[in-house]
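Notes for the one structure printed next.
One protein chain omitted, others in place.
Up next is chain A:
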Amino acid sequence: MAAMSLLLRAAVAWGARRVPSGVAGGARLPWFAGAARLPGTVAPVRHSSGHGKRMFIIKATSFYDTRFLNLLRFYIFLTGIPAALFITYVNIFIGEAELAEIPEGYIPEYWEYYKHPISRWIARYFLDPPEKNYEKEMALLDVEAKKTELRLMELEARRLMRHRGDGPWYHYETPDKNLIDNSMKSTPDN
């Protein structure tokens, strides 16, 4: 202990000599010098009660860093530990499914194609069967295909009616021929 106090005194004296070069803290390039390097600037303080020299170590605050890391660990473990315990319980006591050949005449449910019990549970209670998804996509394609077909037919009908003029479309309102005043054409000398 006496040696420790001598070491601390020597380190303080050495640090005090080095203060002009390292003002912010003495921890620059700690891996080069092999000497005893205390973190931050060290200032001796009186009123020590006999065992070793009390030092007042001046360094940058680590309050925010430690607070962040503590909060991070807390919130990760808050749900992480129950999840890990649950998954460990499932893996040990329930276990994964075994691969088997499909028995004769048996159609497996869509969740029985997964191995892990949690995947099976999720597929069974939350996800739709892939057949339903397939049929939904085919229904959508069918509706869109019928729409394109109808649109093309409408365009073709419109083109033909406009061209031939014998259909119900492309009729334009013309005034009644009884309203036409032919008096200016009635004599040839007008």
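Convention: a contact is a pair of C-beta atoms (placed from the backbone, for glycine too) under 8 Å apart; a residue touches a chain by one contact, two chains touch by 3 or more; residues count from 1.
Note that in this section contacts and distances are computed from a predicted model.
Colleague: Can you tell which of "NADH dehydrogenase [ubiquinone] 1 beta subcomplex subunit 10", "Large ribosomal subunit protein uL2m", "DNA replication complex GINS protein PSF3" or "NEDD8-activating enzyme E1 catalytic subunit" UniProt lists for the chain that's not drawn?
Modeller: In UniProt, the chain that is not shown appears as "NADH dehydrogenase [ubiquinone] 1 beta subcomplex subunit 10".
Colleague: Given that one chain is not shown, which residue among A:G80, A:G95 or A:G165 touches it?
Modeller: Only one of A:G80, A:G95 or A:G165 touches the chain omitted from view, namely A:G95.
Colleague: What does the interface between chain A and the hidden chain look like in terms of residue numbers?
Modeller: Looking at chain A, the ones touching the missing chain are residues 92-95, 97-102, 108, 112-115, 117, 120, 134, 137-138, 141-142, 144-145, 149.
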